[in-house]
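Note that one protein chain of the assembly has been removed; the remaining protein chains are unaltered in position.
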Amino acid sequence: MTDEKKTQIPDAQAIAEGAEVTKEMVQEYTSQNMDMDKMWITMGPQHPFSHGLWTLKIQADGEIVTDADPIVGYLHRGWEKEAENRTYPKIIPMADRLCYASSMMYTHLYCMTCEKALGIEIPEKTKYIRVMADEINRLQSHLMWLAAVGTDLGNFTAFLWASREREFWMDMNVRLCGARMTTNYPRIGGVRNDVFDIDLDMNDEEKSRFMRDIVRCCDHFDKALWDIIALIDNNSTFISRMVGTGIITREQCANLGITGPAMRGTGVDFDVRRDDPYDGYDLVDFDVPVLSAGDSYARYMIRVEEMFQATRIIRQCVDKIRSLGRSAPYRLKVPSRIPAGKTYCRIEDCRGEAAMYLVSDGTDRPYRLKVRSAIFVNVSSSRDLLMGCRIADVPVIMAMIDMCLGETDR
Amino acid sequence: MAYTSIIDWITGVYSQHGWADPIQANPYYPFGDAYNLPYDLGMKLWNIIGGAIAWLLDLLFPGNDVSTWLVCDMTNNIFALVLFMVLVFAVVFVACLISLWEERKVLGRGMDRRGTMIGMWGFLQCVADGLKTFMKDNVFSKKVDGMTYWWTVALIIGTSVLIDCMVPLSPRWFVVNYDAGLLIIMGLYALAPFFILVSGWSQNNKYSLIGGIRAAEMMISYEVPLLIIIATAALLAGSLNIGDIVMAQTKHFWYVIPMFVGFVTFMICATAESERAPFDLAEAESELVEGWQTEYGGMKWGLVMLADYLRGACSCGIIVLLFFGGWNLPFMEWTYFLGDGIASFHQNFMWWFPAPELTFLLKAWLIFFVMIAIRLGTGRVRTDSILNLGWKVFMPLSILNLVIVLIFKLFIGGVF
Partner (left out) sequence: MDTTIREYQDSWEAEIKSKLEDKFSGKIEVTKTETRRVYAKVLDKADIKDICKFVQDDLSFEHINCLCGVDYPAENKMQVIYEIDNYTFYRGVILELEVDVPYDDLHIETVSDIWGGANWHERETWELFGIVFDHHPRLERLLTPDTYEFFPMRKSYKLREDKR
């Protein structure tokens, strides 16, 4: 799309009024517009594939995509500016609204950044509670992604099955913190409420029904996920759409800044949870799935494997919390002012690496709070992901990024 | 026969030998030697309706010509044909609505939900949706190419209704009984993608255009194996007449046995041909919004969707006719209902009961169930793989099917 001055041919009215059209003019006009076979197709902001309010402009040569230009910003709320005008605790519910599907993660990240800036160590039980809550969040976010992949691939069964499984984890969220989506659960220095305070067994203070049910959910989910895997993995219509599409290499991926499952699908063996552990992640045992194919199917496999790992982590956390017991503290009292300094903290979000950069100046409000959103960077690389694929593959490839506009536009 | 009174008219025509033989009593009978149930029903209906009107007019204006005209043979025939058309369409329409309801219910159950729930186990939801689309505002873009935009809807729904009416439900429930009946149906069936292409072009919308082009691509790659298999079935039966093909299956065995490869191929090709999932890439909603239907709203969209289901029902009908013995059960003809000639069918008490027609429709709905199951478990196929499938898999398979049938015909020829 260049802005060069192009030859204009007089229109019918001008010709009727006596304008001349020479053969040379017509030839020049046609040669300048030779790429008429390539057309720009605007997908979004209202488009079934976009899963939110954003636009993807693709240039298509027939069915082949030759260029792509993502446009975001429809949801820009000035989150960072707003945060500069709020006291520290007031930002916690705002952090929920960064991403509706991974609200727990962002709130956790924000609280963690503040704790690091304050230089305090949270109690051990809180670490496990946060890890457990994070993994519940990861599960329901990944299940929503799986549902979206189903519709993007043209199948509604996968959508409803994944949504059904997601409901269990949403219910767990409700019981843990009273909300399905915007959880508002972590606090600076701990979490809002102890897991032992929920659905307490009246006969035994140490037995929480919530903990019992979460293990049951894990047991059920480990079996139920195989249904969905059997539906998708044993089915060549799904596999043929995912294998070999949207390929990027390891070097491209690292350079473009793609993080999360998309990155591990290209062979980058890196996970913040393992390689830069935060909170309780160095105390639990889990595997980081890594595949080197770099296509959509690898990203799909990584996410599915992460779901199994998530239940594994949840089980460990439940055991640890049980052994720590009801009497262990779950929240610290923290000062409302954070001393001057700069803190950078990162977390393995469901979609990639989320990070916050906090500049504090000793007052009760942040001087600057920058949010590094995983999708903001991932979607900026969509041109490299989409080059040379077919129009039909665009929703599938973009589904593997798992768009969430709240955190992208902030 | 001048009109005197309704009593005279009824007794004059029918009192001698019960219900009149429609072929013997009607010099303008349009179906030759074959008995046609919907025409007969139409004729009898008109005899009652027209007779009643004529009688009323005669009470008011005794001895008028209109009363005479209303019950003369020619008028009887014309109005019987009108009622015949209404009847044939109504049956097709209701059958299509039932398959729509079946799809919604089966899809719902497969997806672990309930499907439609409004009235009659959810059947009335289809009616409610139809009424809703009727009442929608007629919204259309100013930039569309008017003539093609409007006419293609009419042509798509028109051809779809036409082919669905052309599928005979039984030897007595048909519209035309051609020797090349199957070819005519397939010929009209293949017309719709042209309209889709033109319609996608006329809408001045990139999604529609891509959808239209995809429809054309699919048509090219799936028409050929479809026609080869039809020709194979005709070769096996020795005729392109639908009745002959069904009779040949009843006498020997269903053609799904020798032509199993052909059946599977035909099933998938027919799914693609009627643009059902997983081959619905002309209206792939995840990338093309609604594909070639993007600019159609309200009743236009409703008609287009109805056409989709009509075409799906037609594919199922053709599959039943070609592979599953049509309206007959194995080794069993419905002689009680169908008779072996004109003279005998009135002798039976329940001659009017549509048992063969219902058999046919039930089989078609069973086939449709398989199509729904396919939709339940598959994702959308991509354009390039659909072309690959069409030319590199289904085309050789249909040829293989032909070879198998030829071997049957040559070496075990006694059966055929």
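When the chains are written out, they are named A and B in that same order, and each has its own residue count from 1.
Basically, a residue touches a chain if its C-beta (ideal position, glycine included) is under 8 Å from a C-beta of that chain, and two chains touch if they have at least 3 such contacts.
Bear in mind that the values here come from a model prediction, so they are computed numbers and not experimental data.
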Which displayed chains the hidden chain touches across the whole complex: A
Touching the absent chain when the full complex is considered, from A:Glu80, A:Asp233, A:Glu305 or A:Asp319: A:Glu80
Hidden-chain contact residue, picked from the options A:Gln27, A:Asn234 or A:Asn255: A:Asn255
On subunit A, residues whose C-beta touches the chain left out of the figure: 72-73, 76, 78, 80-82, 85, 251-252, 254-259, 268-270, 272, 275-276, 342, 344, 346, 353, 355, 357, 359, 365, 367-368, 370, 372, 376-377, 380-381, 384, 409-410
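Throughout what follows, only the chains that are shown with their structure count from here on.
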Partner subunit A, residues of subunit B touching it in the complex: 107, 110-113, 206-207, 210, 277-278, 280-281, 284-289, 376-385
Subunit A to subunit B touching residues, read off their complex: 39, 41, 43, 47-49, 60, 63, 150-157, 159-161, 164, 231-232, 235, 237-238, 240-241, 390-395
